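Just below is one structure, and these are the notes that go with it.
A single protein chain has been removed from this complex, and every other one stays in its place.
== subunit A ==
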């Protein structure tokens, strides 16, 4: 597959990610921050996100597994997760965190567990998607091309 085709594929894939709500405008901001001084900025940040989120999810599972659930702690974790996901633009993860927090306030364990499932699911999805995207980018770079700069208008929301 030649570069042009790969680029088009990349664009289409990015567009679909936005359309399906996996990513939002914040992700585009991140892409804008990537320049010659910082060529791998997006990848670095996203990797950080993956690490952070996995840790948080593990902690959350552990916390909610307890007999006496410390909702404050749970809330703190969810807050962190929400912060991270909104920082990189993982919209669906962020949106899943919101009801999670509400249920934490209500101290509703069952609902929290349900939410945790939801969040995990979303996280897995977005992780997959992002990994696919990065693979595409690597392929383009390997083929000698450059990753297109995405403008908001191009994605024609």
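One rule holds in what follows: contacts are C-beta pairs under 8 Å (C-beta built on N, C-alpha and C of every residue); 3 or more make two chains touch, one makes a residue touch a chain; residues count from 1.
As a working rule, contacts and distances are computed from a predicted model.
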Problem - Per UniProt record, name of the chain withheld from view ["DNA damage-binding protein 1", "histidine kinase", "Sorting nexin-30" or "Sesquipedalian"] - result: "histidine kinase"
Problem - Hidden-chain contact residue, picked from the options A:86, A:102, A:118 or A:139 - result: A:86
Handout entry: Selected residue (touches chain absent from view) among A:26, A:109 or A:139
Key = A:26
Problem - Among A:48, A:124 or A:142, the residue in touch with the chain that has been omitted - result: A:48
Exercise for the section: Since one chain isn't shown, list which residues of subunit A touch it in the complete complex. Expected result: 25-26, 29-30, 32-33, 35, 37-38, 41, 44-45, 48-49, 51-52, 79-80, 83-84, 86-88
